[in-house]
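Only a single protein chain was left out; the remaining protein chains are all shown in position.
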Amino acid sequence: MKARVPSLILHRLLIAALTLLIVSFAVYFATSMLPGDTATILLGQSATPEAIAGLRKAMNLDEPAILRFLKWIGGLFRGELGTSYANNMPVAALIGDRLLNTLKLAGLTTIIAVPLALTLGITSAMRRGTLYDRIVTVATVGVISVPEFVIATSAVLLFAVYLRWLPALSLTGDAHGLMGMLRVYAMPVITLTFGVSAQMIRMSRAAVIETLNTPYVEMALLKGASQSRLVLRHALPNALGPIVNAVALSLSYLLGGVIIVETIFNYPGVAKLMVDAVSTRDLPLIQSCAMIFCVGYLLLVTAADVIAILSNPRLR
Amino acid sequence: MSPIVQIRDLKVEARTDSGRRVAIIKGVSLDVAEGEVMAFIGESGSGKTTVAMTLLGYARPGCWIAGGEVRVDGVDMAALPEKERARIRGTKVAYVPQSAAAAFNPAIPIMEQVIEVTRIHRLMPPEEARRKAVELFRALSLPDPDHIGDRYPHQVSGGQLQRLAAAMALIGDPKVVVFDEPTTALDVTTQVEVLRAFKTVTRKHRIACVYVSHDLAVVAQIADRITVLKGGEIQECGTTTDILERPQHPYTRQLLDAFRPAPHARAVLTDDAPLLHVNGLSVGYGPPGANGKPLVLAVESVSLTVRQGTNVGIIGESGSGKSTLARAIAGILPACGGDILFDGRELWDSARKRSRDQLRQLQIVFQHADTALNPAKSIEQILGRPLTFYHGLRGKARDARIDSLLDMVHLPRALRHRRPGELSGGQKQRVNVARALAAEPKLILCDEITSALDTVVAAAVVDLLKELQRELGLSYVFISHDLSVIEAICDEIIVMHRGRMVEAITPSARQQPKHPYTRLLFSSVPKLDPTWLDGLDPQSERMQAASGG
Partner (left out) sequence: MTTRPASVPLASRLGYRINPVGLVAFSVILFWAVVALFADSLAPHPVGEIIDNDFFGPMRAGLWLGSDYLGRDMLSRILLGARYTVGISLAAVTIACFSGVVLGMTAAVVGGTLDTVMSRLFDALNSIPSKLFGLMVVAAVGSSIPVLILTLSVIYTPGAFRFSRALAVNIDTMDFMMVARIRGERLPYLIGAEILPNIVGPVLADLGLRFVFIVLLLSGLSFLGLGVQPPYADWGALVRENIGGLAFAAPAVIVPSIAIATLTISINLLIDNLPQKVRDRSVSP
């Protein structure tokens, strides 16, 4: 029995690796299926055929696509992310600090959202059917149903326009001291926390309710256990896998959320970099940013699966 | 001495989907004396479990106690607030569930769950509770009583879990224990041992029991008195002997009759060419190993012969391979060895390769009519499809045939527009049979088709099968774990144990089974005689006596 856990985890990791391969394939080809080709885009429509041919050669565009894909992916493994079309800087250099900024934003959101959302999700499951539960449920449905930019604009309207507590835009370089930090991060973090928490509340609530409906919780009730004992001792340990899964999936919402939030608040993160790269059609930069996001998602989901395997009592 | 349990005019209501309130228990009154075992017997939906649960002041979600008193040791459980009820649960009244496998929390070691009652109610220090639990394990004849509590529920067998659930109920020294069909999910040979353990322990501690069951023979072994429930009302209540020997109520008589099936008019065994001949069939699961056989062999070289118009029964406990054998014959699971001859011609091992006519002539009826009938289709569509598929019937011809099929299985024609969800269990099983008949088969494989049905309903289905056989000259292969069902209909019985065929016997020779396992199996089937269990030798002795003799 015990040997099953490592083999299950290994299996999960192999699947993650395979998925990553398929994803990188998809990313590469989605960004390479241009109507014109890269050389034309770079040089513009008015470029001479000779100039285009020369650039094609220089960029190895004459080679078959598969070969270019393999070279590209090999480069990724060596940390060579290529050179930006737009300003000829190494992609790695462009991304460096920006990635750190995005991670700060995501980390801060996680620290706030996870405890908040799990508390709300689990307590509303415990008191299901009550007014409290209904308010939480309706609020989460509301938040889930609107785009991030609506949450963001609402937050700006509320905190910056009506209440005038915070400035509407993140002013970077001003992040000194607590107030400075608050000014830079408050709006983006508030917006992201709303979205992430709503997802997490919904999923963790469902996970706990599902375990509360099992015969073993009924059995514990018939042994005279209190409501809190039913939830904390009997339901939660079994809901752990689904809850971790809920946390991971909700956090992956961050990946989509930051794209909007960084743009709207002009926050210098990797998502903003990517949106800008899209408007300049800077493909190497787009590809690298996309891979960062996909790896982030896979890390989250795989970690959740591994934790679920480890916490499954039947595999002990 | 006043009775420990006094139920007076108990009413329980439930809310239906449409929000209507329906009475499901309509004024039940009864007493249970200290140390007495009271059995509740009735079919599903009779309210027997609902009444028993009210002793714990509990009604399942969607139901509530609407009136009356449920006094346990003088306290009215129906009137208490939830907090007070919780204090009584586990200490005065305890509960043993139908499926211990589902009722044990998979994430917590068994011992922690067994002594949880002492923690919740602060009855004794954990060390003392553990010692007491080990004593109970020993008294319930569990193997390795000192360490079995360290395991997790999934590491222990079903029969052991059921006994562990009893230990969990008894740890708080309750005065009343509710047993909710505690042996229904077990094999007969296990059931005997579990019943015996329950009886010994509850008798020793003079605990009053409410024992809920649908099985009259099981109840006869353990109960002092029996209450017969139907439709939320008490039909009859009396001592076990009275109920068994002098039943007053028609429903009770029906229940008893179902236990004494009309003897099967045996077919004359002829030397005609066999309809089905299975020769050295082996079936397994998993990828093939080095020897070309699958990893796990569920059926190992089984042979059997079914002649036209005769029935063969396959009996065995869970894991014996009997259902796998049926599935291999039907072509659902490909066999890995041996061959199947049907009507003189060899059958492919997979249904995909068999001809449409071969598929038509060999039908299978599954155990659970709930899942065997597509809930999204009407009875008309369900019966109509094989008619169109095999016989090309459409329109009026098909409609007429559907009517005659419904007539054959004694269902009203008006049911054709209903969906399976709107039918009772017995009606669904009849539709299931009718669908097989629609193909006009020569042989029907019946896989545990009466197991999910109430006793009375099951007996009626068996009668129907016999009647159809007389009219249509069918043959059946009847797979069941229930000896009485097999005896009622089969000309030959094949006993399976751990994938092997242990013995093939014709019922006239049944009284002298030779193989020790067959003897154990047959002797484990409860009899209506209340002294049967006490007179039965322990399992090991029965096995030995058999193998010695």
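For reference, chains read A and B in written order, and residue numbers begin at 1 within each chain.
Everything that follows uses one rule, which is that a contact is a pair of C-beta atoms (placed from the backbone, for glycine too) under 8 Å apart; a residue touches a chain by one contact, two chains touch by 3 or more.
Values in this document were obtained by computation on a predicted structure and should not be read as measured data.
Shown chains touched by the missing chain in the whole complex: A, B. Across A:52, A:91, A:192 or A:274, the residue that sits in touch with the chain not pictured is A:274. When the full complex is taken into account, the listed residue touching the unshown chain is A:298, out of A:51, A:298 or A:315. Here one chain is not drawn; of B:143, B:250, B:421 or B:538, the residue touching it is B:421. In the complete complex, the hidden chain is touched by one of B:386, B:425 or B:513, namely B:386.
Summary of contacts with the chain left out: across A:136, A:208 or A:260, the touching residue is A:260.
In the full complex, the hidden chain is touched by chain A at residues 15, 18-19, 22-23, 26-27, 30-35, 141-142, 144-150, 153-154, 156-157, 160-162, 168, 252, 255-256, 259-260, 263-264, 274-275, 277-279, 281, 283, 286, 290, 293-294, 297-298, 301.
In the full complex, the hidden chain is touched by chain B at residues 16-20, 22, 330-332, 351, 354, 356, 359, 364, 366-368, 371-377, 385-386, 389-390, 421-422, 435, 439.
Please note the rule applied: only the chains that are shown with their structure count from here on.
Mean C-alpha position of chain A lies 50 Å from that of chain B.
Residues 214-226, 229, 233-234, 237-238, 313-314, 316 of chain A are the ones touching chain B in the complex.
Those residues of chain B lying in contact with chain A across their complex are 56, 58, 86-91, 94-95, 97, 99, 102-108, 116-117, 120-121, 152, 154, 168.
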